[in-house]
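Here the complex is missing a single protein chain, while all its other protein chains stay put.
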Amino acid sequence: MAHYKILGQDPYWMNFYGLMILTLIEVLAVGADLDSFAESVGTEEKVITLWILTIIAIPKFIMIAAIFMHLYGDEDSGILTMTALFPAFFIIIMVLFVGLTHPDAASSLPAWCRPGTYGL
Amino acid sequence: MRSRTKGAIAVLLVISAMLALPSAQSLPAGISGVQQSGCNCHGAVPSDSVVASIDGLPESYNYSETYNITVSFQGGPSQEGNVNQGGFHLWASQGSLGVNDATAQLYNENEVGHTEAGNDQVAWTLTWTAPATDTNVDFILHVNSVNGNADGAGGGTSGDMWNKLTITLGGPVEVLEAADPFVVLGVLIIVSATLLAFTLVFVFYRKDPEAFDWDNFAPWLADWLTSTDHKKIGTLYFIAGLFFLGVGGIMAMIIRIQLSVPGNDFLTQEQYNQFFTLHGTTMIFLAAMPMINGFANWMIPLQLGAADLALPRINAMSFWLQPFAALLIFTGVFSGHGADTGWTGYAPYVVSEGAHYGTTMWAAGQIMLVASSTLTGINFLTTMAVMRAPGMGWMQMPLFSWSVLIANVMLFLSIPAFGVGLIQVYLDRVIGTAFYDIAAGGDPLLWSHLFWYFGHPEVYVVIVPSFGIISEVIATSSRRSVFGYRSMVYALAGIGVVAFIVYGHHMFTSGMSPTLRFVTMLTTMLVAVPTGIKIFNWLMTMHGGSLVYRTHTLWALGFLITFTLGGISGMFFPSIAMDTHLHESYFVVAHFHYVLVGGTVFGFFAGIYYWWPKATGKMLSEKLGVLHFLTAFVSYNALFWPMHRLGVWGMTRRHHTYFVTTEEALGSLPMEAAGWNMFITVSGFIFFFSNFIMVFNMIVSSVRGEDAPDDPWGGWSFEWMTSSPPPNHTLYKLNDGSWGLPTLEDANEHIANEPGWLSSWFQRLMVTDQETGETGEASH
Amino acid sequence: MSRPVAEDLPATLMRGVSPEHTETTMSVMTPIFAGLWEHYIFWSLIVGGFAFGWLFHHSFWFTSKDGEKLPNVDEIKIGVFPKHNDDMRLEVAWTVLPFLLIVWLTYYSWGPLDAMWTSADGGIHGYECEEGQSSNNSIDSSGIISSDCYHVIEITGQQWFWSFDCLELGTSICDTGTETMEVYGSVPVLSLKKGETYLATMTSIDVTHAPWFQHLGTKEDTLPGQQTTLWLPISESMSEESMVLCAEYCGDAHSVMAAKLIAHN
Partner (left out) sequence: MSDGEHHPSAWGPHDWSHGAPHNSWSPFILSMGVAIFLFSLGAAYEWGEFQGWGSLPLIFVGLGVISFSLLVWWRQDMSFGMHGEVFEPKSTGTPFQNIDIRKVAMWMFLMSEMMVFTSLFSTYMRYRLGIPNCKTVFHSGEWVEGTAVTCFEPAGHLIASSWFHIAPGAINTFALIISSFTIVQALRYAKKKDIDEDVRRRKVTRYLGTTWFLAILFLTLKMIEWFLGFPLPEFLHEFNHGDSEIKSLYAEGYLINADSYEHKAFDTDYIEKHPEDYSIPEESALYAMMEAGTHPGGKMMANIQVSATTFYVTTGTHGAHVLGGIIGLTYMTLKAAKGGYTPDNAVSIEYFGLYWHFVDLVWVLVFPFFYLY
């Protein structure tokens, strides 16, 4: 249970309002015509939208975890936050090794992996 | 009571009905029923007065030779002055029949009968060409005899009688009917299960003969099925694990029979493929993992000074998922269509229609095992995090507990990848999703990645608990505290982290991203460092101690030898130019059996001899134990050591047979390979049977073993503080003589149990209270 | 399919037994492999000798009989975490020394990496040969083969046989065919010229396979829907005939999915 207040108000309600506003922004970002802006920075509208969505997803994520899941403000929050963050390393490894690699022929081994590259 | 009896009888009836069902068989095809039941156009009952005969058949045939045979009969309805006449039908299971003249006609290769013109004869001449293979041939001849008219013209229809003759003909070599290896396996499994059941019932009967009747037996059985007590579930895990160790061993022996001589045909390719698949799956998931859980269930609460695990009912759930999963995994075997994918189940073969039906159930069973392991992980991590006795910080935990902690961290963070992969395979095979549909762009290596992301930590999961056992056993046997406790813990943790970043070495030749191959080549080399630390620490533990040779000590020393050898051979793989040759060869087979049998299983044996007195309250026989160690250790090394050489020679893994030659190009292995393979098979059988010495030892000990003291070996951890066996609801004998939960003292200078800098930082960041209250958002 | 009967085997397989053939058993070890192998065996013997010597010594030196009254060095007592028995210098020593050893072994294994996975664009095998150009490859003292250029061929795996395609190469450089072998039945044959270097681009029709060119010491999976490559440098010292076996489990007839590699002059 939360023992603190946000801007002098109840944290759950404040968090709720915040989340609703952020989600609304997300939906609006998808609907908004960002074509001209995208062109001005030299990319597609989709990419801009995705960036906006990702950037908004981060605070949403933190807000839910910290306030609704009591990772902030309780007596046991410190150790539970550590517990929750414990898989981070393994998640990064999986995303890097499984999600972001692609099969390729052995002959396309990049130069930095080859003997002789470092004068050895 | 009455309804229970009825229920039991009903279950027995159902089981016997189920057993009876598969015995209904039909003969090979022919014209329906003729070869079996006779011509239905004639009388219903055969008659003895008609005597059929076939002349011209040899004692045993020669390949593909054609024989002239004469079919004839004598006797029949007797009426004076009449001649018996009639017809015939001949069926031969093999070879091909032929006709010489118009009195007989060919229905098909296997069947011949009389024609209209031949309907009034007593003998017909035919030919039969023997098959080109070595087999038994069955002939079934039906003849009928009618009361023909005396003049012989037109025949008669009265007094129709018929009879049947069956002849079995052997080939050039007398062959026994080849046994179906699945039947052999099935029978052995059923026999082992029955023996196991009898043994258990006998042992429990001997413990309490008076209470051995149904009124007591039913609740006793129900108690085992529903128990949430960590000791009972631990025992169940052990029974299941040892049983499947035996089943996997039987499969290994069948595989070894097949490989004992080159070009053997004891198993067909398909059967061999299923046997090695199930051998791997059984040994890893149904033998090694349950045994680990057995040790962990028994000893973790005892070592931590806790009353039980944190979540007892979840613990029961973890166990019960396993036998049902085993049933699913073996479903295919019972129908002869077991999974034939290898325990790695590489895509896209695993989702192709070429893989047997049993593969679906194999995946389904393993999904259940994943669920089981996840629950186990949650349970043990929670238990070890929260239920340590007062005074026992992380760095005062016994090393076995540490090893189980690390094993569970690895297992539980890696197994979701495997579970997701299996669900993908299951869905692909069942509802037709397209994860591994190549035409739709599916990537076969995705499965390999998900599998090995789990698979590599998994092989450490099965070895790490053995490290823990060995640490306990060597320290206790040397009467010392383990050397370098802290570096042991850091090495374990190091193995736990490294496990996740090295898995690519299983895929060096798989077409995986070359960058990742290079990265994992570097990281794989790192594995040697923490394992090296552990081995040297164990050796150093013995320094200045006074080693007592007991069976578990012997196993621990044996472990040091075999595991070191296995560790050294492992160092050959990250060297790419060697790996491209050794990959998928018997060198790999030798390596992982050295670490998984010489490491894991030897560790288990040490653990069994070490903790058996604690768990049962009875001592095991040292003589039998030493006999077990000597036979098993020697035959084990004879079994796996030569495989290294076979691998270097080019013997390929997962091939159902191999060929030897002195000529370079004809086959792939030199002549000596045949001899070594036979040697390996013989050693394998000795190793297999030597382990029954331990089983025998256990039975003898349960029935009439000496009573064990509370601390027979001189260990320090909490499990030795309770009685042997521990009381029903685990409690400990405290110093003041009362029973309760203990507190750990530390013989070292007081190490403050303060949180480290990282957790203090998190505490400050995330916790607001009156004292700090500094974090931005918060105000009171 | 007629199965080989156990009794017949010696007759079939003993064919060609003669004393001069007995040394061929080691021909699966390429010079690169043999070099690495010997180096690794050397270090294995040192590490193993050290560990086993230590184990042997301690298991006989520091022993006692069960029941003997012995000094309790570390004051072990039930329910008390025993005194630490450690020595920082030793522990650091056997962290650092193995680490140095593996750094050396990594470095040592790194060199031959290019022999397996060199680049197709100006690696040790140069670029693809012009029409009529020869690879003219040469082998150095450590067994690594380098060439002026290479030829491209295609290998396709299928349940359960190999298909080789020489593409536009002339039959003097690359040829394919089939041959009946006593134990494997009819197998495809790939005939390559000594002194030439080939880059096989490989794919699969159905499931994963992997050709293991036994006397070249190389293998690589063939993946359906994807392309992988494998270097086949045929040196002058290459044995005339060698086997290609499937090393990635691919279903029922996996073990008889064989082919033959002929190195001709």
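Going in written order, the chains are labelled A, B and C, and every chain counts its residues from 1.
Rule of thumb we're sticking to: a contact is a pair of C-beta atoms (placed from the backbone, for glycine too) under 8 Å apart; a residue touches a chain by one contact, two chains touch by 3 or more.
Keep in mind that what you see is a predicted model, and the values were worked out from it rather than measured.
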Contacts of the unshown chain among the visible ones are A, B
Using the touch definition up top, pick the residue from B:A417, B:L596, B:I680 or B:A708 that touches the left-out chain. B:A417
Touching the absent chain in the whole complex: find that residue among B:D180, B:D208 or B:E706. B:D208
From the list B:N100, B:T194 or B:T226, pick the residue that touches the absent chain. B:T226
Positions on subunit A where the hidden chain makes contact: 1, 12, 15-16, 19-20, 23, 26-27, 30-31, 46, 49-50, 53-54, 57, 60-61, 64-65, 68-70, 75-76, 79-80, 83-84, 86-87, 90-91, 94-95, 98-102
Where the missing chain touches subunit B, by residue: 208, 211, 216, 219-220, 222-223, 225-230, 304, 308, 310-313, 316-317, 319-321, 323-325, 327-328, 331, 353, 357, 360-361, 364-365, 367-368, 371, 374, 377-379, 381-382, 384-390, 392-394, 412-417, 419-421, 423-424, 426-435, 437, 439-443, 446, 449-450, 728-729, 753, 755, 759
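Operating definition for what follows: only the chains that are shown with their structure count from here on.
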For the pairs B-C and A-B, output the one whose chains share more C-beta pairs in contact. B-C
Distance between the centres, which are taken as Cα means, of subunit B and subunit A, whole angstrom: 44
Using Cα averages as centroids, what's the distance between subunit B and subunit C in whole Å? 29
By the touch definition above, subunit C meets two or more other chains at residues 113, 116-117, 220, 223, 226, 228
Would you mind listing the residues of subunit B that make contact with two or more other chains? 443, 445, 510-511, 514, 518
Give the list of subunit A residues in touch with subunit B in this complex. 3-6, 8, 66, 71-75, 77-79, 81-82, 87, 89-90, 93-94, 97-98, 101-106, 108-110, 113
Counting only contacts in the complex, subunit C reaches subunit A at residues 107, 110-111, 113-114, 116-120, 123, 199, 201, 220, 223, 226-231
Residue set of subunit B touching subunit A in the complex reads 413-414, 417, 443, 445-446, 449-450, 453, 497, 500-501, 503-504, 510-518, 755, 758-760, 762-769, 777-780
